[in-house]
Each structure stands twice: as C-alpha cells, then as structure tokens.
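Please read through the structure below; I'll follow up with questions.
What you see is the complex with one protein chain gone and the rest in place.
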Amino acid sequence: MSARDDTSARRTPASRRVRTSMPYVLLAIMFAALFIFPLFAGRRASAFNVYDALQLWSAYGLVALGVGLTMIVGEFDFGVLGVFALCPMIAVKLGEINLFLGLGAALGLAAVVGFLEGAIVAKLRVHSMPVTLGFYIALLGANLAIGNSQSVSFSNLNVGFALDARLAIFSGRSIIALIVFALVFVVMRFTRVGRDIRAVGGDRRASRMVGVAVDRVLIGVFITSAVCSALGGVLLAYSFATALSNPGLYPLQFAVTAAILGGVSLVGGVGGAVGIAAGALSLSLLQELFSLLAAPTYLSSLITGVLLVIATFVAAPNLSAWWRSLRSPRPGAVAVASAVPEPASK
Amino acid sequence: MTGVDSATNGSAAAGRVAQLNPAAIAVYAFVAILAAGIVFGAFMTPGFLTINNFSAILTSAAFVGIIAVGSTLIMLSGSLFSISLGTTTAVTAILFMFMLHSGVAAAAAVTLLAGTAIFAIQGALVGLIGANPIIVTIGAGAIQEGVIGWLSPGDITPPPGAGIDFLARTIFGLPFSVYVFLGLALVLDLCMRHTRFGLELYLLGENQPAAHAAGLPVALLTTAAFAVAGFCVAVAGVLIAGFAQNVNLQVAGTYTFDAIAAILVGGSAVTGGWGSVGRTVIGALIIATITDMLLLVGASTGMQIFVKGLIVTVVVVLLHLARRERRSP
Partner (left out) sequence: MPDTPLALEVRGVTKAFGPIVALNNVSFTLRRGEIHALVGHNGAGKSTLVKALAGVVSPDQGEILVNGTAVTLASARQSQEAGIAVVEQELSLVPALTVLDNILLGRVGAGFRSRRDDRRRVEELMTRLGLADVGPDTVVEDLSMAERQLIEIARALSRDARILILDEPTATLGEREIKRVFAGVRELASAGSSVIFVSHRLGEVLDLCSRVTVFRDGRMIASRPAAEMDRESIVELMLGKVAEKSKVERRGGGAREGLVVIDRLSAPGHVTDFALGVSGGEIVAIAGQVGSGASEVLRALAGLVPDARGRVSIAGRPMRLGAPQRSIRAGAVFASNDRKSEGLFLRQSVARNLLATRLKAVSRGGVLSPGLSASLAQRLAGLIGFDRKRLGAAAETLSGGNQQKVFLGRCLEKEGAALLLFDEPTRGVDVGGRADIHNLIRHAASKGACVIFASTELDEIMDLADTVVTMFAGRITRIGRRRDMTAADILAEMTHGATNRAAA
C-alpha cells in the first residue's frame, strides 16, 4: 500500500477558493460601501458616481491589465509607467496634426517598446525588473524632453467630449476599456495562447520541455502590456485634453494593487482578465467613495497600502511552511528508548 | 576578494583570464567607451574641470548615494529593492523637522530609529514568510503616505534657532553630506567584506535554498539588511531636512529610482549574491557625472533622465550577458 494513497487531495483547497472569489466578493463589498457609507455623512451615491468610477477604471484599469498579464507570465513590467507617460504625450503632440496619426503613433511606439522589453527578457534571459526599470527611466526622460518638463495641452477638445459622453453609467472611454478587457479575456480563456501564457508563468521549465513557444509568449505579453497601458494613458490624456509631464508612481501602485486584489498570483500562472477588471473596479469605487465623502487623500493611500500588505501576507509562499514549522511539536524531556530495532552491529 | 580569501592564493586570477568571451569583451569595451566619453566630455565641456564642478557632482551624488549604499545590502541579500525609498526619505525628513523642538540630538535619534524600524518591519515580512519585496514595499510606501497625510497635512518648517545649520555646512569646500556619504559607504563596504554578517548576506543572496539548508538565519539576515537600508534612508532624510527650508512628501522626488539606478549601474547583480557597496558608489558617481555633463552642455532635465535610463538598461543587459557566458553549463 503506497504511502501516497491520500485521495483527500481532490478537494479544492480553501485558499484557492478564497483567491478566486476574492475579487468579486471585494467588488460587491465596494459597491455596497459606495451606496451605504455616504448615507452616514448625509450624502447619496448615484449612477453618476459609478460613471465616475468607471472613468477612473478605464484609465488605470488598463494599466493594471498590462502589469497583471506580465505578472501572470511570471515577470514584472515597470515599463508601463514609462509608456503611460510618454505615449499620451506623443498622442497629443501628433494628434494636433491628425487624431488618428497621434493615436496610431502612440500605440505603435508602445508596441515597439513592449517588443524590445520582451525580446530582451525572453531571448537574452535578463531579469525583467532591472530592464523594465531602465526602460521606465528612459521613457520618462523622453517624455520630459519632448514636453519640455511641462504638461502639454491638447487643442482638440471634441475628442474628450466624445469620449466622456455619458451613456448610462458608461462612456466612450469605459466602453473601449471594456472591449479591451473582453478581448483579453477571450484570448486567455478560449485560445491556446491563453493557456500557454499561464503555463509559462506557472512553470517555465515544464512549458519548454513540453514544447510551448516560451519566447514568443513572453514577447507577446510584454507588447500587450505596453499597448494596454499606453491606451489607458492616451484615453485619459484625450479626455482631459492634457498630457502630463510626470504621472508619478500612482499608476503602478494602482495597477499592482488591482492585479493582486484581482487574484493574480505573485508566483505566476494564476489570474485572469476578469479578476483584474474586478480588482481595478474595486479600487476605483473605493476612490470614488473617498471623493464622495470628501475624505482626505491620505485615507485612500492608507487603505490601499493596508490592502496590499494584507494581500501579500495571504499570497506569501513561505507562510504555510513557516506555520507548519512552528507547529512542529517540541520534544519531551527525555527521548524514549522504545521498541527500536537495534541492529546488533559488530 | 578580501576577508576569507585574502590569505589564499589568487590562482583564480589565472582562471578568470581564460574566461574572456564576446560578452565580457563587450562589457569592457562599453566601460572603456564610457570612460573615454567621460574624459572627452570632461575636456570638451566648458566648466567641467573645475573644483566647483567636482564639488557639485559629489554633492548631487551624496543624497542618492547614501540611500543607495544602504539599499545595496537589500539587493545583495537577494531581496531585490524597495520601491518606497523616496517615500521613507521624505517621512524621515518630516519626522526630523517635526521633532526638532525636542532638540537636535533627540530628533536625530528618533528619526534614525524610526527609519530603521520602518524598514526592518518590511524586511521581517519578506524574510519570515517570503512575501514579495516589491509588493510589500509598494504597500508600505502607500501606508506611509497615508500616515503622513493624516498626521501632518502641510509643510513642516524647522523651529527658529533649531541649530541644524551644521548639517548643511561645507567643510573644505564639500558639504557635510558628502563626507557622510563617503564615510557610510566605507563603513558598509568594510562590513560586507570583512564581517561574518556581510558574508552571510552574500551567501543568502547567491543561493537562498543552500543558505537555508546550511542553517543560516535567513529571516534575521533579511530583516537586518532592510534595517541597515532604513538607517541609511533616515540619515539621508535628516541631511535633506538640514538643507531644506521646509519639507513635505514631495521631498521623495525621484530618490527611489535614482538610488536603484545607482546600484544597477554599479553592476551588482539584481538577483543578489554578487556586487558590492563600492560598486554602488561608482554607479552613483557615474550617473552624477554624466548628468552634470549634460547639464553643463545645456541638455534638458528630460534628456538627462533619458540618458540615465539608457545607461541603466545597457549596463544591466551587458553585465548579465557577460556573467551568463562565463557560467556556461
């Protein structure tokens, strides 16, 4: 009888069920909070607030999608901060000539950046963090150089109006974001590529052994990540008719928190577009709640930070090993010389 | 290599020469070109070869350098880096300013302790339960922003007659901060090379499972590495407060990525186990020098930052290639 006859291993462990349902539970809680809490302060949330939250979501949620995808595949992309800054600048500057030229150039640049990052990480096997960090710094510098260290305004206000025109709780922007999320969802769930992405993130060695085109997957993910972030930034810039000189760290903070709350695992191979969308929406609703309550901004930072730390705690790989080691029984005072088979050596 | 290896024969040198390969040659070539470029630029750039300018370079490298040398320990021990270096710098600057009404010594003591503790807690999370350092430090940064926003919404200014002028004083033409930077770098470098703690950090960064199996106190070492980094961040915070008229969260500026860039350009391995504090000093100086040169020829801020990013990327890639070739299967 094998020592490994434990058929009890069939049940989905509680931790996984928690992780997969967490984004949606959190979303429900946030929705409830948005409509309940303001009542205590004498205000009321309305459909407008949901619209507003979705506006935020459509910009930073796309960044979260990008970062989340790179985390799923087992890497990390600081470059999203760079394209989030630079591509809207390109879109605005060239958009003065022709709107679609600006848009095309911005997304094209993002694709090139993503390709370069992906190629370096995949083919040269360089660690993604320092490389994408270098890209971020360079892209930020380029952004400052092009904009002369100033934010640049966009003369075409009509685009902004069109993008922000309200359709119930949606707008042009959020619908575009929704479409992107939906596309990624379909690819991740129903195509071979999606499966390969999770495989590469889950166990790169096994994927290579089994014949998955690991390099192509990595490059594709980095390109997607850059393009999504760029799109989010461009939509934001057109909407506000301004391209910022330095959006700061906030997009990354938002994106990473959203991805983790959305169920993306830090070790790779776990997570999906819908979860990330939910995580990002939860954060957006939280922001909206704060602004509705006219709460000070520090509160949102505080709560986001606490959420993130709790999430890392839950996702920590050594946590269970540490816990099990702590529970190892302390030996009694004297060891028992029990019925141990003593080989009569010598 | 000193410490354990100083007394053993350096026949390793012979082995290393035999390991030249295309990528290593590329690295040496790049360094040579960079050095040549710097020297060339030095002579071509008006106003570069002056004492004033060198002093300016050192000064601009000092604050970032102090933060960077401390954070080098985090990277060497295999925990990557902290994304909230700048945030904690600002926090400690604010704390120092705020505590000045209790006297300089007390304010400094509390600040240094606070910086060390803030980082040590993050290190404990990373070391004990294996939490991802990037995520933990992003979260810690957000929490700190929140707490500061809650406790001190506006700018903090020093109380009159606070007696902190000495922090900003120049000695022999160089500001106090430069001496602190170089002194701290020296101490940390010696520590990493010659103490048991330093060697254990290297071993931990090189191969964590092996260190664990060998019984090294992984959690303790990680916490200590973070604590040292936090101490250095606090030192920088105190000095910055000494320079500034008022402090707020904006003080954080670009310190985080500047410090990380300094470590990376210095060539220490991002995954840990290889590199040194000395390298970080060189990295900080290289970045400061090139930035200064660009400034002197009138390049915009954006251009300076762009070149900085370019250097980081190129150095990281080339060094990785060189190391990988050397360690062929």
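Going in written order, the chains are labelled A and B, and every chain counts its residues from 1.
Here is the rule we use: a contact is a pair of C-beta atoms (placed from the backbone, for glycine too) under 8 Å apart; a residue touches a chain by one contact, two chains touch by 3 or more.
Keep in mind that what you see is a predicted model, and the values were worked out from it rather than measured.
S.K.: Please pick, from A:Val18, A:Val112 or A:Ala206, the residue that touches the omitted chain in the full complex.
M.R.: From the options A:Val18, A:Val112 or A:Ala206, the contact with the absent chain belongs to A:Ala206.
S.K.: Please pick, from B:Gly130, B:Pro158, B:Gly273 or B:Gly309, the residue that touches the omitted chain in the full complex.
M.R.: Result: among the candidates, B:Gly273 touches the missing chain.
S.K.: Just checking the interface: what residues of chain B touch the absent partner chain?
M.R.: Its contact residues with the unshown chain are 1-12, 15, 194-197, 199-200, 202-203, 206-207, 209-210, 212-217, 273-274, 327.
S.K.: Could I get the residues of chain A that touch the absent chain, sorted low to high?
M.R.: 1-7, 9-13, 16, 190, 192, 195-196, 198-199, 201-203, 205-212, 265, 268-270, 321-322, 324-338, 340-346
FYI, only the chains that are shown with their structure count from here on.
S.K.: Once you find the CA centre of chain A and the CA centre of chain B, what distance in Å lies between them?
M.R.: About 28 Å, centre to centre.
S.K.: Using the touch definition up top, name the residues of chain B that touch chain A in the complex.
M.R.: Chain B reaches chain A through residues 80, 83, 125, 128-132, 134-136, 138-150, 153, 256-257, 260-261, 264, 270-271, 300-314, 316-317, 320-321, 324.
S.K.: Report the residues of chain A in contact with chain B in the complex, numbered from low to high.
M.R.: Those residues of chain A that touch chain B are 76, 120, 124-127, 129-131, 133-149, 249, 252-253, 256-257, 260, 266, 296-309, 311-313, 315-319, 322.
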